[in-house]
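Here it is, the structure in full.
Every protein chain except one is present and positioned as in the full complex.
For chain A:
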Amino acid sequence: MLKYTEEHEWLNVEGDIATIGITQHAATQLGDLVFVELPKIGASLKKGAAAAVVESVKTASDVYAPLDGSVVEINQPVADDPTIISADPLGRGWLYKLRVANLADLDGFLDEAAYANLIA
């Protein structure tokens, strides 16, 4: 099930692997993306730390890790062509996959309705 953070990331957890990206709202707000920096495979991430950077024409924005874990896969096509994120942020525009350190941490994220309410 898709979950959301208040910092405009989404995560989709299957087993102990979370696929992470930015929300449609965030992609719309950022506008044209021109550069993406993804974490390195194997990197150990702490919840709340900057995991990736998405840059629009004007600004660089950090994408924070929503959970502790280690990076198991990155979406190289979006690094080569950041416009994929703008075009399909919840699909082909995913950023990286994290092996979640503690599945108990999965509580407390927003569901779709709560996130929709947040950005309304």
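Methods note: a residue touches a chain if its C-beta (ideal position, glycine included) is under 8 Å from a C-beta of that chain, and two chains touch if they have at least 3 such contacts; residues count from 1.
In this text, contacts and distances are computed from a predicted model.
The listed options are "aminomethyltransferase", "GMC family oxidoreductase", "histidine kinase" or "Cbb3-type cytochrome c oxidase subunit I", and the UniProt record of the chain not shown names that protein "aminomethyltransferase". Per the touch definition above, the residue from A:L11, A:V63, A:I85 or A:L98 contacting the chain not shown is A:V63. By the touch criterion stated above, the residues of chain A touching the omitted chain are 7-9, 22, 26, 31-32, 34-35, 37, 53-64.
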